Structure formats: structure tokens, C-alpha cells
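Moving on to chain A:
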Amino acid sequence: MADAESPSESATNVNEPLDLVRLSLNETVFVKLRGDRELKGRLHAYDSHCNLVLGEVEETIYIFDDETEGADEPRTVTKNSEMLFVRGDSVVLISPQQ
Partner candidate 1 sequence: MSAAPQAPNGANDSRDPSGFLSEIIGAPVTVKLNSGVVYKGELQSVDGYMNIALEQTKEFVDGKLRRNYGDAFVRGNNVMYISADT
Partner candidate 2 sequence: MASQLMPLELIDRCIGSRIQVIMKGDKEFSGILSGFDDFVNMVLEDVTEHDYDGTTTKLSKILLNGNNICMARHDVEAGCETIMD
């Protein structure tokens, strides 16, 4: 796998998918995780496995249970963390926030 911080890469070019993540360093990102969880926070660090370190994180958990069955929207729970490590294998999608 190519080195994500390779100095020969131009700073803005997207040559491989992880460049998109590299360009989001120190920016706010939206992360979709397995198990109906979403995170929004500042991307401090990442690696090629998509292990992430996020700061000032808001986590949203979508709960599909009997109470909300048939309802348009599932129940949500939000949690806030100052700093969070995310293991790469639970990552589904990463998107820079405009």
C-alpha cells in the first residue's frame, strides 16, 4: 500500500482513495460505522487500515427496536467524546464535511 504521507504526492491530487482521507486531516469528517453508528468529529490521525483518531466527536446511534417499528425514523441516541479511537474494520464510509 502506498505511503499515505508520501511527500512526492501533490497536496491536492486524489490518486488513491485514501488521499481523500489525507486531505481531511484536521478537518471535520463524517464517519459511518457498522452497526448503525455515525460519528462527526475532527480527524486527527488515520492509517491504511482506516484506524482513526477523532476529536470533539458527536456519536449518533440509530436504534431499531419494537418501540420504533413501523415508524418513519428509528430512535437515536447521541454521545459526545473529547477524543476517540476508531478501529478501521468497523469503518464503512468517511466523508469530509463541507
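Convention: a residue touches a chain if its C-beta (ideal position, glycine included) is under 8 Å from a C-beta of that chain, and two chains touch if they have at least 3 such contacts; residues count from 1.
On how the list was made: all candidates are chains of the complex that A comes from, given by their letters.
Keep in mind that what you see is a predicted model, and the values were worked out from it rather than measured.
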Touching candidate - 1 or 2 - for chain A as found in this complex: 1
Contacting residues of chain A [partner candidate 1, same complex]: 1, 14-21, 30, 34, 50, 88-89, 91-96, 98
